[in-house]
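With one protein chain removed, the remaining protein chains of the complex are shown where they sit.
Up next, chain A:
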Amino acid sequence: MSGHDSKYFSTTKKGEIPELKDELNSQYKDKRKDAVKKVIAAMTVGKDVSSLFTDVVNCMQTENLELKKLVYLYLINYAKSQPDLAILAVNTFVKDSQDPNPLIRALAVRTMGCIRVDKITEYLCDPLQRCLKDDDPYVRKTASICVAKLYDINAELVEDRGFLDALKDLISDNNPMVVANAVAALAEIQENSSRPIFEITSNTLTKLLTALNECTEWGQVFILDALSKYKAADAREAENIVERVTPRLQHANCAVVLSAVKMILLQMELITSTDVVRNLCKKMAPPLVTLLSAEPEIQYVALRNINLIVQRRPTILAHEIKVFFCKYNDPIYVKMEKLEIMIKLASDRNIDQVLLEFKEYATEVDVDFVRKAVRAIGRCAIKLERAAERCISVLLELIKIKVNYVVQEAIIVIKDIFRRYPNTYESIIATLCESLDTLDEPEAKASMIWIIGEYAERIDNADELLESFLESFPEEPALVQLQLLTATVKLFLKKPTEGPQQMIQVVLNNATVETDNPDLRDRAYIYWRLLSTDPEAAKDVVLAEKPVISDDSNQLDPSLLDELLANIATLASVYHKPPDAFVTRVKTAVQRPDDEEYPDGSESGYSDTPANAVDSAAAPSSSSNVTHAATRQAAPAPPAPSAPVPDLLGDLIGLDGAIVPVDQPATPSGPPLPIVLPASTGQGLQICAQLTRRDGQIFYSMLFENNSQIPLDGFMIQFNKNTLGLAAAGPLQVPQLQPGASATTLLPMVSFQNISPGPPSTLLQVAVKNNQQPVWYFNDKISLQVFFAEDGRMERAHFLETWKSLPDSNEIAKDLQSVVINSVDVTIDRLAASNVFFIAKRRNMNQEVLYLSAKAPRGIPFLIELTGVVGIAGVKCAIKTPNPEMAPLFFEAMEALLN
């Protein structure tokens, strides 16, 4: 049946569109059909053929089903760009929806629903109403989905025209596919509506469970997913449901199996009989294992889900660890996930076998996989006390291979093992010290330095070892510098001799005077003061006993785990994040994610990809414990609000109790603020907010609106680490909000409190909570302009001097394409109002060149050159600054100011 359509892709370059136009209007059927195929081919490769709209639509009135389908396909793609012309197609649609052929009726309704033009929507209602009651099940099943399409375009219309009731009637349809599609449509509508529309009663439950046996595989998925929202009344009902669902575990379709597993796991929570639960666990294991023989992508989805399942029900796969052994040719993403599950399933019984596997993996080719395998050995050591010694001996064997990255990874995990079992395995330190020279990664170096400092009294030449690192102190990354500082202090306290005394002078000097890093500087000052005032107190603090760590990395918070288990097989279960964390549901049809929002969204998307998430989640629990061991050991971290977002939570814990209660009313002010938390996401709470600068101070101007049914009080706010270290300077002052009430507040802000590492980003993650609702997270943008200081004006001579003194590499330019300067004076005034000060201007041909200056936080000067033509869009902005990495933020600010 192979076709020869590829010829439609080769087109004549010259006059392509007019040529197609001619052909579309040809009197010959075949020529018209070929022309439409060419149009579709052009559309596929991304050419704009929207100008042919009328001509294509003219071909719509045809007996030829294939041609009709092609025209419909064209319509779906272009109707939106030609809403006025799209109306031309309506007549044909309405006519087709009454065609004697059910395929054509269904096609018309299916296509009309995909054309998101308001005018067409009105005409859709009558045909849809008819088709929902059509004699032919094929038409009815298509019409059911169409209701969901229409709801997405115009929810009100769907409710007014009674389509929801018609849809509910279809649940009792005698055709299983109609039932399945109706369920899918209703479930989707329910998800996007705040009102109860589709509530599963025990009556519908019975009906749907019966339909389950007869539907297609996909229909089974729709039904199982919808039923997973059902809460059984008691253990007996739950058992009944489970009994009806278990046969689905034998289905060849992985989606059916996973949806059935989801359903069973949810109902199992209610089942009290341990026998039944044990039996179910036994039944679920084989189908889960079978998923691992599917395509690698499906294996990956299965593994991410199994990871969740074994956290809740470890017994299910306790005896199946062998199936997670990696095959040599498994794709890397499958291997990584298998490793993670192997760690979870490792027990005293199987550890020998598991260690042999890990050891095998540690000699493979892929560096990331090898590292993870080495780390896995360490994590098993921490998890299984009785196996720790065997794990360590494997690690030592691996160190002896002397492969650089294996050694480094081993040292990182051994440091954690020392924390877990203090005073047990220190005899191996000598072996570790042999590899000292090969360490070149910050984390490995930092770990080794921590070990040297911690056990300085047992290492004869600890001072020499540390000294070897000190030479390069200024060049080391912050992580290593912090460890060096702490380790030197420990050494000095343990061996207060001449050598260490000199070392500590050097280090403290380096860490206070020579550095820009506030963390390092602050820590150094604290040590310094401690040591100079009371060395004994310093000992108590620095050498205090550390709490023993445990391997809780990669264990999800129970409430998050619950939520994820209810979302088995979906993206949430793959990302291990709740759906709200990555789905931006703006269902008012106005705002759609468009390209503009792309850059800052992609940043968070990037760093939080599942594979990385695993590593980054693992890091804080172990390494940060050590990094801050000296400063933080006495005071446990303040409890953070119970939160569904793990990564944000991790950062929040690091702050010292900045969540503060609210009691004072606030003063209203200002122009309309952008919405940061829409009411639909915030269960009725809407928050608008923006950073502003007033009288030299930065405020977070906020507007709270309570659209929910209950009064809300006890508002608190928390900011995640961000590039400029913005944090609340005082408590959030919002009074109790009655339903329908709103309040504004100006929250004073301080900067450089909790700086996030990494490249500068405008992302400002904010968490707001109150006593009635869960914690809300939203993202805002940091606008650099609020940081521009009032004293940023520069003298002309000083400007020139500074410009010259900065190397050319510090000059960065960007074209601000959307900016138009209509009048130079107005622009200068406007910029001055935002503390960007005018210095000089000149004309170059017809271009205006402006020189300005601004002062960013911490006195960083920005020297600015704006070049543009009055009245024409596009301004070139060149800047020179000692901190060029801030340039992207600066350009964004300039763009905002000039628009």
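We take it that a contact is a pair of C-beta atoms (placed from the backbone, for glycine too) under 8 Å apart; a residue touches a chain by one contact, two chains touch by 3 or more; residues count from 1.
The rule is short, and it goes like this: contacts and distances are computed from a predicted model.
One subunit of the complex is not drawn; among "E2 ubiquitin-conjugating enzyme", "ubiquitinyl hydrolase 1", "Large ribosomal subunit protein uL29m" or "AP-2 complex subunit mu", its UniProt record names it "AP-2 complex subunit mu".
Touching the chain that is not shown, out of A:26, A:246, A:847 or A:867: A:246 (per the contact rule at the top). If you put the hidden chain back, the residue from A:158, A:178, A:466 or A:479 that touches it is A:178. Remark: the omitted chain is touched by one listed residue; of A:91, A:172, A:293 or A:505 this is A:293.
Considering the full assembly, A:255 is the residue among A:255, A:396, A:750 or A:896 that touches the omitted chain.
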